[in-house]
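Written below as structure tokens is the structure these notes are about.
With one protein chain held back, the other chains of the complex are shown just where they sit.
Think of it as A, B and C in the order they're written, each chain with its own count starting at 1.
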């Protein structure tokens, strides 16, 4: 993840002391769009222009081109168009709305990515759990090459499985960068039901628990009620 | 759980050899209602009457009275009414429809119970995770005694927490009897969305995994794509 | 819902001008515990004491007694104990932790209530969808009277169904007071997976949509991809 949060705020604060009216700050960090809106409000009185760019592509973007989601004044989009064209690919960048909407769209993108990864993961586990001796690597490779769900991420999953078909030495522990949390907070604020994205984040939470407190309470309850002996 | 499945089928088969036209078989097991319907169809030609009773109450029913959900002919309900009155309490039993509906209603009851237990468990985990040093036992005790969610099961959870406030020695491993699975199968057949009941069953599945294959595949994918080092 | 938010803040602000060191403010509103913590911090310098009480029971509390979850200094709990005893019932109130924990515990209670109501609702829909002609009123009445899931809320559902078995004239539109949202925000902050509670809130969001934008986009996608004609 690109540095964001306090690092971004501090940089913007120090830039305001150097820059002049009409200069343009472009925030290309993985910022919380709500913070971007706050920074935009702070800059408004200074006359310093401000655009936010949601950047997708991670370590692969350097060779494959980044996806760039630009929020800000259309005139500012014009100013950074050459820069975007250099960093991206044809059709790989666009002005997506006023300031804040670049980081908002990137947040939504990453929220969707949580659910998409979860979808693949559930498919993987089904293939692995089946008593049909499915050749998982072969199946996922066909999924990624020629089926309706073919996708850049699935291509990478197929590659990971080709190299390590049993995922030996890989623990089911998955971190999260915060963007999925912001997505849920915003969905809750906007009254938008997002069960698949939420499932993706909750599964990551669970993956990081040694033992589930929730399930411990059910085990205790069932022991109390039904004589189901809880495991120790 | 009361014995069901093959044990029930075998018993019914052997009873048909002893019983005569007009005799009444009452299946009070935790049967799959689909199996009950099959048995009812088999018995139809024999003239032997058949009623199914969903029984709730577990080991507590003996002292507190059982909840009895009777499916079958209304006349058969009349035949077993005195029996029901003895095993149950006022208002604790009823004729709920034709044969099969007793076990169907019991299945729905248990499906709901999965979701209700999951609800309590999530509440427990929130109380336990908070940085506010909540007195969990005290809070759940008030929930169970005087709040809107007060309930028989919650009473038992409060009791379990009073005896063992930190649930020491209890592992977060939770089995399932099969009724939750039947509920989901039937919901899928009937096109009924049941996200909370499903969440309850899926959480139990997860509780029984040493490590999640799904999460292992996400860890591998993220390592491949983003340079997120997977844990070993 | 008891008035909270700005009304509470304004009342506390005006009280600080009247009250003196050692006086005790008790906030019994349905407040966001995060706001309660802010108010507590504001009051700290004034020497005015502050306790928060989560109150459950709604319009029924007046006759049945309220559930009271008290957060604050144990000494303040002692001060208000007689008051609590009057408003509640034996075992119906308790000190649940430092200031803020009363409203926090109430929030958790209401979060759990969303999931519990959702659980009942899913059970109801399964009974209604079945092709077995289940007598829904009779089944829910037995659930509420004598089965493991028996509960105060279920009692009320049974009563509603007894009066209006087909729920004639009732639209599937369900509001939310905000507490479910706070619960999810806090769960996300604490990395606690709460799928059943979340399912309860999301189902309410969906119930308020004329048509689902999400599903419209899938209909459009399927039309584009697979020749599935979207409905108009």
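Quick note on the criterion: contacts are C-beta pairs under 8 Å (C-beta built on N, C-alpha and C of every residue); 3 or more make two chains touch, one makes a residue touch a chain.
What you are looking at is a predicted structure, and each value in this text was computed from that prediction instead of being measured.
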> Which is it among A:42, A:83 or A:139 that touches the chain not included here?
Replying inline: A:139
>> Touching residues of chain C against the unshown chain: what are they?
In response: 58-60, 117-118, 120-122, 124-125, 128-129, 153, 156-157, 159-161, 164, 167, 169-175, 195, 203-204, 206-207, 211-228, 230-232
> Mind pulling the chain A residues that touch the left-out chain?
Replying inline: 33, 56-58, 64-69, 71, 88-98, 100-101, 104-105, 108-109, 111-113, 115-116, 118-120, 122-123, 125-127, 129-130, 132-135, 138-139, 141-143, 145-154, 183, 186-187, 190-197, 199-200, 202-203
>> Considering the whole complex, not just the chains shown, which residues of chain B touch the missing one?
In response: 148, 181, 184-185, 188-189, 191-195, 198-199, 201-203, 205-206, 208, 214, 225
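Operating definition for what follows: only the chains that are shown with their structure count from here on.
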>> How are the chains arranged in terms of who touches whom: line, ring, star, complete or other?
In response: complete
> Counting only C-alpha atoms to place each centre, which chain is farthest from chain C?
Replying inline: A
> When the mean CA coordinate of each chain is compared with the mean CA coordinate of the whole protein, which chain is closest?
Replying inline: C
>> I'd like the Å distance between the centres of chain A and chain B, where a centre is the mean of that chain's Cα atoms.
In response: 37
> How far is the middle of chain A from the middle of chain C, if each middle is the mean of its Cα atoms, in Å?
Replying inline: 31
>> Taking the mean of the CA coordinates per chain, how far is chain B from chain C in Å?
In response: 25
>> Could you pull out the residues of chain C that touch at least 2 other chains?
In response: 148, 191-195, 199, 202-203
